[in-house]
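Scroll down for the structure; my scribbles are underneath it.
A protein chain is absent from this complex, but the other protein chains hold their places.
Labels run A, B and C following the written order; every chain starts at residue 1.
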Amino acid sequence: MSVYPYLVAAWLLGVGLYGVMSSRNYIHLIICLTVVQASTYVLLLSVGYVSHGKAPIFADIPTSSVTVDPVVQALTLTDVVVEATVVALLLALVVQANKRFKTVDPNAMTRMRD
Amino acid sequence: MNVLLALLLTLVGAAGTITVTIREPVRQTIAAGILSLLLALLFFALQAPDVALSEIVVGSIAIPLMLLLAIAKVRDQQTAVEGEAEDVGRGDER
Amino acid sequence: MRQLAPLAVAVPLLGAALLVFFHTLLPRIAAELLALGIAIAACVMTVLLLVHVGHGLTVYWFGGWHPRQGVAIGIDFAVSAVGAGLAAFVSLLMVLALVYGIHYLDVRHPYYQVLMLTFMAGMVGFCLSGDLFNMFVMFELMSVSAVALVGYKVSEGAALEGGLNFAVINTIGAFLFLLGIALIYAHTGALNLAQMGASLRHGGDDRVVVVAFTLIIGALLIKAAIVPFHFWLADAYAVALTPVCLLLAGAMSELGIYGVGQVWFTAFQGALGSHAHVVRPILVGAGLLTALWGGAMALTEDHIKRLLAFVTISFVGVFLIGVGLLSEAGVAGTSVYVVADGLVKASLFACAGILQHRLGKVGQHRLHGRGGGLPATGIVFAAGGLLIASLPPFGPFLGKAMIDDAAIKAGYWFVPALVAVASALCAAAVLRAGARVFLGWGDAGSDAPDLADEDTEPETRAGHDRTPAIMFVPALALLAGALATGVWSGLPDLAATAARRFTDFGGYHAAVFGTAHHLGSATSSAPEWFDYAYGAATVGLAVALTGLNLWGVRVVPGWRRASAAAAFAIAPIRTLHSGRVGDYTAALTLGIGVLGALLAVSLL
Partner (left out) sequence: MSRGRLAIALIGLVLLVGGLAWGTAGSYGFGHYHALYGRIVARDSVPDRSATNAVSVTTFDYRGFDTLGEEFILFVSVAGVIVLLRRMRGESGRDESLLAEEDRRASESSRWLGLALVGPLLVLTVYIVAHGQLTPGGGFQGGVILMSAVAFVAVGGESVVLLRLRRASSGVELAESAGAAGFAMIGFGGLVATGTFFENFIAKGTSGLLTGGFIPLANIAVGLEVAGGLLVVISELFDQRFTRERS
């Protein structure tokens, strides 16, 4: 049971990647990328968890309390911002691609090949 | 490892799977929003309230909003194309 | 002088923000000159930093957070001569790229300049950082800027396709990097590379370490575009704005290789160093495969920018061989080769940009004989082709000779010959394109597909009747630089000394954690006599291949059948470059999985 969170992270990576590979719609593909990203959140926060630890916020608890790791939380915050930026950029590209190709199917956008 | 964490982890895994399997963009956006909310609950349970708040505001508000706007634009465009195609088709019939 | 390390990153970032802040007030020329000024400042700072670093290692703790209880709590820049040199090279290329674009390039200011500045800041930061997560942040900064710059020409379908493929594959790479960071942080409790290395030296070769290593190296190899992670590169580099290509081909791919060296020699050497004999053949094998694959694909390509993209892939493979030897000599050779070859490729892309400016096309068959009025560009292009074939005694020859020597020393006697074949393939592709376009040699080849040109739009403003000096001078300067690196006789020894510092973990750890550590200088014996033989053979093979490709049908009996057989053999490989992001993702997943399986089976 003590590895269950890690298994969930691995599972999310797998289904997300499967979604990316099998996607017929770029917007679907972008959402699948956010599922892959969820896997990184789960793994990062899981490795920093301490059983019965408190949140590392000492507003209401004494500074000697056992807390979970604040460092992975800071890393995850950065990760969340990266998610928003990646989605924004990809959507801008998809909107333009739809104007050129009249489709958002990744398999139908192949201009450079014979 | 307590029951709550195990339950939330299972729900997140299931929500992720469902999000991938839904192929219709608007419904998938809603599923992604739900996944984000479940993730946020999980982060609260993992004692990470800062991350949970970020995940709620980004995953359930900002990203779905962007997605819905993009989906609307793509639909507009594709309806316009189909409209033109129909016009052309009718022209041929005549 | 230490302050230059953070400033080389922070000044371009602040400049970018201020350019947007004042964007309603700034006319185009002001934005261009400001961006250029900032790039020049960054270039001067990184060069001074390189001089200051010398044989040592300059460590800078941000926020003044020095380690506590032997644990790094802040972020550090740990600047080695290799890192500073690469940063200086990046900013030099950026100066030339910005010059190249002044006035003529059809761009929207100031956002184009903003993207270029943040792109540079990310690359420079990646070279200087001594913290694994900070490397990830800089890596993302560079990727996000690069995605926008690759997709820039939104009216071209190909640019959007290239941008999307680039964005999706590199984003997956970033997630793998993060997963690797999470695992290695769990295992060592460190994000600082020096501390991680020290912890791993005691921690042994656990399976967590192997999986983390796979994920991190895999992510870096995706950025470097090693087979089978390379598919996105050709789609992306072929469509980017020319000045952006100078940086993409000249430096960005190489940064992935630098990252591999950096994480190996600082962090993982401690745990996996005793298994170097297992890791080495995997990296060298992947490098060889990439070098040959890129060369073969370059020779089948009609679109000149796409051809140069495959040349880039081929050379990244050679660089991976150099670093993958996991030796001081290999790193020294790679350092020289990256700079010399980066200059040549950037010069070739600049020439392709001039063709696009003057003739509006970049397909060889479309341009057949039409480059006759551009003799100067033709000469630079041809010279670039010969340099790619490692013509002695110039820069690329020197770098290749040093890598060859290192490979032979490590027992890989067959590497020099295979690398020579790969270089000859690339050079023949370039020389053949030059001969067709500038001299009108060979058949016009009316049967060739013209799809490549279908929607290549001019990227420059009016005035297509002459080549502006600001476009030609950078091309010439880049070529001159590549020539000069080979003539500078002190370079091999400097590179060897820098490589000794780069590969020495004890000294790195000591410097980061505050104790001085002196390392002697090193020397390099390259080039040896046989290096000249390999160089001459490569040039000969390249010229012969060019000639056969142009006139083989007329001169050699049976050539038509032979070339048809070759085309038949390469057809499946061409099909793999399908442009479908799903295929690329599948290849990526399989590649990472196989890499991990190989490492796991042989290490544990």
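In this section, a contact is a pair of C-beta atoms (placed from the backbone, for glycine too) under 8 Å apart; a residue touches a chain by one contact, two chains touch by 3 or more.
Everything numeric in this text was worked out from a predicted model, so none of it was measured.
Across the entire complex, the residue among C:L48, C:I570 or C:A586 in touch with the chain not shown is C:A586.
Across A:C32, A:A55 or A:M109, the residue that sits in touch with the chain not pictured is A:A55.
Touch with the chain that is not drawn comes from one residue among C:V137, C:L178 or C:M471, which is C:V137. Only one residue in the set C:F89, C:Y112 or C:Y534 touches the chain that does not appear here, and it is C:Y112.
Residue-level contact of chain B with the missing chain is found at 1, 48-54, 57-58, 61-62, 65-66, 69-70, 72-73, 76.
By the touch definition given at the top, chain A reaches the unshown chain through residues 2-7, 9-11, 13-14, 17-18, 21-22, 43, 46-51, 55-59, 63, 67-74, 77-78, 81-82, 84-86, 88-89, 91-93, 95-96, 99. Although one chain is not drawn, its touching partners on chain C can still be listed: residues 3, 6-7, 10, 13-14, 16-18, 20-21, 23-24, 60-65, 68-69, 71-75, 108, 111-112, 114-115, 118, 121-122, 125, 133-134, 137-138, 140-141, 144-145, 147-148, 151-152, 154-155, 179, 183, 185-191, 206-208, 210-212, 214-215, 582-583, 585-594, 596-597, 600.
We take it that only the chains that are shown with their structure count from here on.
One inter-chain figure worth recording: chain A and chain B are separated by 13 Å, centre to centre, where each centre is the mean of the chain's CA atoms. Taking the mean of the C-alpha atoms as each chain's centre, chain B and chain C sit 36 Å apart.
A separation of 28 Å divides the Cα centre of chain A from that of chain C.
Listing the residues of chain B that touch chain A in their complex gives 1, 5-6, 9-10, 12-13, 16-17, 19-21, 23, 25, 28-29, 31-32, 35, 39, 42-43, 46-51, 54-55, 58-59, 62-63, 66-67, 70-71, 73-74, 77-78, 81.
For chain A in complex with chain B, the residues that touch the partner chain are 1-2, 4-5, 8, 11-12, 15-16, 18-19, 24-25, 27-28, 30-32, 34-35, 38-39, 41-42, 45-46, 49, 51, 53-57, 67-68, 73, 76-77, 80-81, 83-84, 87-88, 91, 94-95, 98-99, 102-104. The residues of chain A lying in touch with chain C in their complex are 9, 13, 17, 20-23, 26, 29, 33, 36-37, 39-40, 43-44, 47, 71-72, 75, 78-79, 82, 85-86, 89-90, 93-94, 96-97, 100-101, 106-107, 109-114.
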